[in-house]
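With one protein chain held back, the other chains of the complex are shown just where they sit.
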């Protein structure tokens, strides 16, 4: 909007004076995600066209990367989830997906659904294993319900 | 790191090319820049020697070199080259000059097709770098003139001719005076000869 305003004010100069970037496709606060497991709440939210919103990313950068834990607002409830597929540019050999995928889990790391119906990147095996502590939550249960790895 | 474009082949220019183009300030942006350069390239092909600002001369030089090298490589039966020449040369009779005069002239050369010589700066007023851009093998006298004692040089030929004319006229005058008055006006005529000869010698 600001760009168009500037061009209206100064019709001769075609290039604007400041820099605008393309969409980074990052997972930040209030970005919408796609629930890819078959949990009841997730299925209903996606069917109603009200996908979950990120209200917290549990890392220090506040930008969600692959395997990060997020807190989402879904159908008026707060649920935790794990990012299992990202739209933003990935490093070599890590798959990039067409949507930001999330699998809902509870506090112990147990997934709410019992099946994931999209492919899961294999690198998630290592990432989730590293994130799991012996006393804390066990996130590797998520890998057991995956149907396919790419 | 980008991949080189492989869809087109270009022959190497024999001049230094900057990594990035110059914008050549103008209100119409890139289109205006190309229009400016089109005028300059047309002028260069037409007059074969032009004087202009250094930046614009250097940019126009690159485009002129590319145009001539494309013309040499493809000849006049190649449709895209003809289109390019049609775009760059605003006066259409210059297209004939490009293919029929300049291509034969530069076909066998190993040097660049143009020369860029920096011109003396203005002593007063706004300081801008000036340059002279010319096609090689143009019919004008050379600008970089190191051998000033060459007899065949245009300036020397003209000076010699002027001297000759002056001497001849003086001899004629003396001869006329001798016939008219005899020895009374000899002193005056000898003075007359000596005074104006000084500037011709220097």
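Labels for the chains are A and B, by order of writing; each one numbers its residues from 1.
Here is the rule we use: contacts are C-beta pairs under 8 Å (C-beta built on N, C-alpha and C of every residue); 3 or more make two chains touch, one makes a residue touch a chain.
What we mean here is this: contacts and distances are computed from a predicted model.
A.B. asks: One chain of this complex is missing from the view, so tell me which of "General transcription and DNA repair factor IIH subunit TFB4", "FA core complex associated protein 100", "Large ribosomal subunit protein bL19m" or "Sm-like protein LSM2" is its UniProt name.
C.D. replies: Options "General transcription and DNA repair factor IIH subunit TFB4", "FA core complex associated protein 100", "Large ribosomal subunit protein bL19m" or "Sm-like protein LSM2" considered; the missing chain's recorded name is "Large ribosomal subunit protein bL19m".
A.B. asks: Based on the whole assembly, the unshown chain contacts which displayed chains?
C.D. replies: It touches the following shown chains in the full complex: A, B.
A.B. asks: Among A:38, A:122 or A:140, single out the residue that touches the unshown chain.
C.D. replies: A:122
A.B. asks: I need the residue numbers on chain A that touch the omitted chain, in ascending order.
C.D. replies: 23, 36, 85, 90-99, 101, 117-119, 122-126, 147-150
A.B. asks: Tell me, which residues in chain B touch the chain that this view leaves out?
C.D. replies: On the side of chain B, residues 1-13, 17, 19, 21, 30-31, 34, 59, 62-63, 66-67, 69-70, 72-73, 83-84, 87-88, 100-101, 104-105, 107-108, 110, 137, 139-141, 152-154, 157-158 touch the unshown chain.
The rule is short, and it goes like this: only the chains that are shown with their structure count from here on.
A.B. asks: From the mean C-alpha coordinate of chain A to that of chain B, what's the distance rounded to whole Å?
C.D. replies: 66
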